[in-house]
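The complex appears here without one of its protein chains, the remainder shown in place.
The first chain written gets the first letter, and so on, giving A and B; residue counts start at 1 in each chain.
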Amino acid sequence: MKRPTLAQVMLLLSVVLLAAVIIVGCGAPPAMAPRQAEQAYAVQKGGAPAPPRDSTAWSAISTYPSNWRELSHRRLAQMPPGSLPSIDEEIWVIERPPTEAQPVGDDQPGSGALLAKLPGEEKEVPVPLKRTDVTTSIAGYIATVDVTQKFHNPYEVKIEAVYVFPLPQNAAVNEFIMTIGERRIRGIIREREEAQKIYAEAKRQGYVASLLTQERANIFTQKVANIEPKKEIDVNIRYFQTLTYADGWYEYVFPMVVGPRFNPPGSTQGVGAVARGRHGISGQKTEVQYLKPGERSGHDVSLSVTVDVGVSIEEMACPTHAVSMTDGAGARTVTLSRLDAIPNKDFVLRYRVAGRTIKSSMLVHRDKRGGFFTLMLFPPAELKDTERSPMEMIFVLDCSGSMSGWPIAKAKSATARALKRLGPDDTFQIIRFSNDASQLGPAPIPATPENVRKGLAYLDSLRGGGGTMMIEGIKAALDFPHDERRLRVVSFMTDGYIGNDPQILGEVHHRVGASRIFSFGVGSSPNRYLIERMAKIGRGAVAYVGSNSSGDRAVDQFYTRISHPAMTDIGIDWGDMQVTDVYPAKIPDLFVGRPVIVTGRFTGTGASTLRVTGRAGDRDREVLVKANADEGDAQHPGIPAVWARMKIADIADRATWSSDEDFSGEIRTVALEYGLMSAYTAFVAVDSMTRTAGDHGTTVAVPVPVPDGVRYETTVSE
Amino acid sequence: MRDAQNHEAEDSQLLAPKGLTDDLARLLRPGFTVPAEVDRVVLALGRRRIRASERTRRVVRWLAGAAVAAVLLVALWVGTSRARLPQDIDGSGRVDILDAFTLARVLDERRAVERKWDVTGDGKVDRADVDAVAMSAVRLDKGRVQ
Partner (left out) sequence: MRKLLATIPVLILLVGVAAGQGKGVRFAAVNVYLDSGEESLAAYQLELAAEVGDVKIVGIEGGEHAAFKEPPYYDPSAISRDKVILAAFTTGEQLPKGKTRIARIHVQISGDAPPQYAVKLNVAASTEGRKISAKVSVTPQGETQ
């Protein structure tokens, strides 16, 4: 047989390759059934699905199973929760207060609208924030929140309205629209100083303008300039956040009010708490004006949450407010009662879904910027699969003025309960702080019955009063000599009402060492940012204790879990993936009921097996996780923003304890690239079409109520 | 042969007997001869065949080249199809506002959607995916329009 020529061989190979490429590459995915698509869209529009069209009019293109939606949602449910995790998913929230919602009726004393006076004005008029409307849509594990603040000018002269308000500390604010009449102007995110200059110049020249800045991760300031008499201006802010998850429960929180903060003497960069109309007396850069007890501003909140997580909701509760719940097709809508619309406590919604989520897994996203991933590590489902570790418990109680009354009582009760659960191999110490710090003894005390009795007696003697020199409490707790044979746990009980968050966090970072920090937030509006950040640095967890909670359950859960960690000192071998920019840099411990989320950047392709190693009791453990960097065409566009948010948080954390780098420049670059609010970026909008006459008018701050349960007399300067 | 015989005739001792050489000549004599016309025809056919073979070889070479090019093109097309972002709803090869518009119209008209249009990865195709596609459309890539 004649030997084929090179050209013939090439021709044959080419034909074979061509055929192979065509067969493999051109397969089309099946189309979804029309009926299900219609339902998906209609639900998102917020109403019941429209009656379906005659399906025979549509071409039969679907080879997809008719229950695709249920299957995809099942897939969604099987995906590790927090596929797009929040910044505080590494913070384990053990407990929330099961508060009974108590609506305030119009016949309550002092429930009439508060009237404010301008200099020279004879007539008393309402304050410039009429209402706040909040519309939340929860799909999967992400909440998209639209906040509309309705400003108006009830005075006879131009004003600038200033409103200091909270948002969740993991909120990624990505949209800002100013509405003047029928016209809607989208704001622009810029470097903070630049945005402030633009706003100041626009204000000076008489243009209507608005500026949104971030004072802390969870405190924002909204300014609206040149609101003419009787005119209204709306500001719409949109953000997304991922929900926290623990022990099968998801939680959505909308914070309503900034609690009064304590600022150490000499500080000026804090958040001051002053009486209404007493601007400037705190000496702080940012001030919140508070209403006196019995006063109301007339500023109410409306709130609705639509939850569509794709699987059936087994339980849902709002422990903080009176709400109504209605079920639509595949979604549940929760609406805040009009009788409970005073914005003086955080709104909390919890729900539990069907299905079990067990396996550790990784999600990836690729775009022009490169690869991003989230890795979710799951612990064993049962405590019996873990070992008890001997512990060294350090209890640190905030005995400042803001803790007076039921907060300190709760803290003492919770500490006492934990003390009684200590075993013979454990040791303990009790430290109190207010203006200074003191402790029960010079060294860790063995938890013998006699010593526990002494501890209880010491606890009983503690009272609330004085300032909040948390630094002293931190030094006393973390500088304590450590017993290497024991797992050291430092438990802070505080409302976190301080203004020098960065200083506190810096001290915690420098001193934490091998300690684990567990923060108990006490009160109806504790400083969640500080409390959760401390727990994050300390690779610990958080619990919140409210006025109607005994705290017993929180303490029991807390103690049981932390004495049985599933895995500590976690390290990850990334295999073939080239991984950078991993957050959190120090991976938290793995406890039963609480997954650990890690996010980062990667290059490389193909499958890889990750080795997760750590300690359980006195033994080494290893978990293998399969990862595929080529994961299909699926895109999870929230992952880059979440990664960026965590990177910004990491930079901000480092900035609290190091001055060697250009942290502000780094944060600015990341925030601008991903379009996020940060301490160094801000939203500004100017209406260049409307130039008002006269000077820029009077600045009027919007006063807010003190959080429910906080005593005005001990926390607000007059 | 004659030359060889002449050459060998110089040494008479080496000459074979005449009868032997006659018998050998008869044995080795060709059995037939090809007429010249036949020879010409065969040669012409042969030449034609060779020319056709060369043509075939040229064609095969061209075909091989074209096939390779086709493979490369298809591979490129399929490769770019695979790398085509899911935001390219209308399959135009680029992501622009028409992709968001197309998806929005599909949803508004309650037409069949494709699973790959679930850009947000939340298990359904809805307005959030439309917004995500629109945001992709307006994104500048390193200062250049994508």
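Just so it is clear, contacts are C-beta pairs under 8 Å (C-beta built on N, C-alpha and C of every residue); 3 or more make two chains touch, one makes a residue touch a chain.
Every value quoted in this text rests on a predicted model; they were computed, and no experiment measured them.
Checked against the full complex, the candidates A:268, A:435, A:578 or A:688 give a single residue touching the omitted chain, namely A:688. When the omitted chain is restored, the residue from B:24, B:42, B:66 or B:138 that touches it is B:138. Of the listed residues A:202, A:534 or A:597, the one in contact with the hidden chain in the full complex is A:202. Although one chain is not displayed, subunit B still touches it through residues 90, 96-98, 100-102, 104-105, 108, 134-135, 137-140, 143, 145. Summarising the interface, subunit A meets the missing chain with residues 174, 177-178, 182-191, 194, 198, 201-202, 204-205, 207, 209, 672-675, 684-689, 691.
Operating definition for what follows: only the chains that are shown with their structure count from here on.
Separation between the centroids of subunit A and subunit B, computed from CA atoms only, is 60 Å. Contact residues of subunit B toward subunit A in the complex are 57, 60-61, 63-65, 67-68, 70-71, 74-75, 77-79, 81-82, 85-86, 106-108, 110-116, 118-128, 132, 139, 141, 146.
For subunit A in complex with subunit B, the touching residues are 5, 7-8, 10-11, 14-15, 17-18, 21-22, 24-26, 29-34, 37-38, 40-41, 43-45, 50, 52-53, 58, 61-62, 64, 68-69, 72-73, 75-76, 83, 139-140, 142, 144, 310, 367-368, 633-638.
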